[in-house]
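To keep things clear, I will list the structure first and then write my remarks on it.
The complex appears here minus one protein chain, its other protein chains still in place.
Take a look at subunit A:
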Amino acid sequence: MGLKILTEHINVPGIDTLETYRKMGGYRSVEKALKTMTPEEVVEEVKKSGLRGRGGAGFPTGLKWSFLAKPEGKPRYLVCNADESEPGTFKDRVLMEKIPHALIEGMITSSYALGARTSYIYIRGELMFVLRILEKAIAECYAAGLLGENILGSGYSLDLHVHPGGGAYICGEETALLESLEGKRGNPRNKPPFPAVWGLYGCPTVVNNVESIASVPWIVNNTGDEYAKIGVGRSTGTKLISASGHINNPGVYEIELGLPVEEFLFSDEYCGGIWKGRKFKAIVAGGSSVPILTGELFLKTAEGTPRVMTYESLSEGGFVSGTMLGSGGFIVMDDTTCIVRNTWNFSRFYHHESCGQCSPCREGTGWMEKILHRLEHGHGNMHDIDLLVNVSKQIEGNTICPLGDAAAWPVASAVRHFRDEFEWHVKHPEKATA
């Protein structure tokens, strides 16, 4: 059993209430930070912890916080990104639903560190039942003096709002999210300037993922150095993995970074192996926007080194033979899975969710969807396979936000690793699904 930082008490009855959460040691970090530490000291601990953004990009949280501009006379904001809509990723939803106070505690402590007086949780609009859970927890905090004026007599005041989105995947991209919070279409902005300089209403803003923020209380309570001892190298701490697809035990697992991939996938404590006694064919390991890998290349690198669950190990081999840890959305596929069909599903998704600002993304995702549809339905030719790769290359790197890349990578990697399957579809149109 690995160390549990976020989910230790997830099964305690009543953990969604303030009373039980506090009984289990909750809100200690608020007391400690607000009463005994300066904001700079909190930032310093988070820096030392090595915590990296759990939204997918893995940018060091402490570093981002230290980049926050502090101009006179302008408010600063902390915005929690709870828009989680990446297919295959559902860890934030589980955390908020089961232990809402873990996020709220993190929001208070982090807002203090950043000098924010108003903070927001932007949650996806479909999840109204989770929003209600958060609102109830926030109301409990106001009543207990953990939010509002002069928190616990420390002199620090904070207002926390939950804001539901309108149903748009792109609003998970941090600048699109800020546009949406301002009541506009969720069109991503050009970066730089990063939100740390030009964020909500043009004010310095930190946007952090739910899991990143929920990790802060443990760091404050136990010090950054202790956190940095968990994990391997630059992948410190624990990570929530959302496991789904063709495995025996789908669910959310908190792992210590560095856990061998093989153990995670096959031991009964975690995924429990491939279902129905079938073979492990392929995996999308970090949410739908990362490259797909064959089972073999996922378990061991091209050089034959067994992989472990870290940012570095999963990306070993680059895009030729590696992938990314991303948001930790583990989608496992058994040997009956049709890769062409799944790639078409990915493309359709990205085409639909493209905001349409950049033509390579807007047009390219549409082309890829059409070509894949053709191939899948037995109307494709060999040239189409190269055309797919070609289109994906023209999108990659040529867009405002990484949705373009996220649409291109799954396609390029599917052709790279499963080309024979694409060719099979061309050679056997009669067998392709109608």
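Keep in mind that, in the parts below, contacts are C-beta pairs under 8 Å (C-beta built on N, C-alpha and C of every residue); 3 or more make two chains touch, one makes a residue touch a chain; residues count from 1.
The rule is simple: contacts and distances are computed from a predicted model.
J.: For the chain not present in this complex, what protein name does its UniProt entry give, out of "Amino acid ABC transporter ATP-binding protein", "Sulfate transport system permease protein CysT", "NADH-quinone oxidoreductase subunit E" or "Sarcosine oxidase subunit alpha"?
T.: "NADH-quinone oxidoreductase subunit E"
J.: Looking at the whole complex, which of A:101, A:124 or A:189 touches the chain that is not displayed?
T.: Looking across A:101, A:124 or A:189, the contact with the absent chain belongs to A:124.
J.: Tell me which residue among A:16, A:86 or A:396 touches the hidden chain in the full complex.
T.: In the full complex, the listed residue that touches the missing chain is A:86.
J.: With respect to the chain omitted from the figure, which of A:35, A:161, A:383 or A:419 is a touching residue?
T.: Of these options, the touching residue for the absent chain is A:161.
J.: Specify the residue from the set A:184, A:229 or A:427 that touches the hidden chain.
T.: Final answer for the missing-chain contact: A:184.
J.: List every residue of subunit A that touches the chain not included in the displayed model.
T.: Residues of subunit A in contact with the hidden chain: 84-90, 92-93, 124-129, 161, 164-169, 180-186, 201, 242-246, 250-252, 284, 288, 329, 331, 333, 337, 342, 345-346, 349, 352-353, 355.
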